[in-house]
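Structure record follows, encoded as structure tokens.
With one protein chain held back, the other chains of the complex are shown just where they sit.
Right after this comes chain A.
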């Protein structure tokens, strides 16, 4: 699980172009949206694509992302339980 969390942090920083944020600065429980990393609605769509491309998880309702993308911790648990690749 720790490897998955690390992988998620690295992918988020790289794929969402978070130039001013270092992987080691992201806490497992930091909020990804709002006051946390400050991600926006386009970032949310990118995360949905990332779930599909990297882990074979298709979110048909973007609203599902609100709960799943709460934090690295929540995301990692969801991926661990639902991944198909």
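Everything below uses one rule, namely that a contact is a pair of C-beta atoms (placed from the backbone, for glycine too) under 8 Å apart; a residue touches a chain by one contact, two chains touch by 3 or more; residues count from 1.
By definition in this document, contacts and distances are computed from a predicted model.
Trainee: There's a gap in the complex where one chain should be. From "2Fe-2S iron-sulfur cluster binding domain-containing protein", "3-oxoacyl-ACP synthase", "ABC transporter permease" or "Ion-translocating oxidoreductase complex subunit C", what does UniProt name that chain?
Mentor: Per the UniProt record, that chain is "3-oxoacyl-ACP synthase".
Trainee: Would you indicate which residue among A:20, A:35, A:61 or A:81 is in contact with the undisplayed chain?
Mentor: The single option touching the absent chain is A:20.
Trainee: List every residue of chain A that touches the chain not included in the displayed model.
Mentor: Interface residues of chain A facing the absent chain: 16-20, 38, 42-43, 45-46, 49, 52-53.
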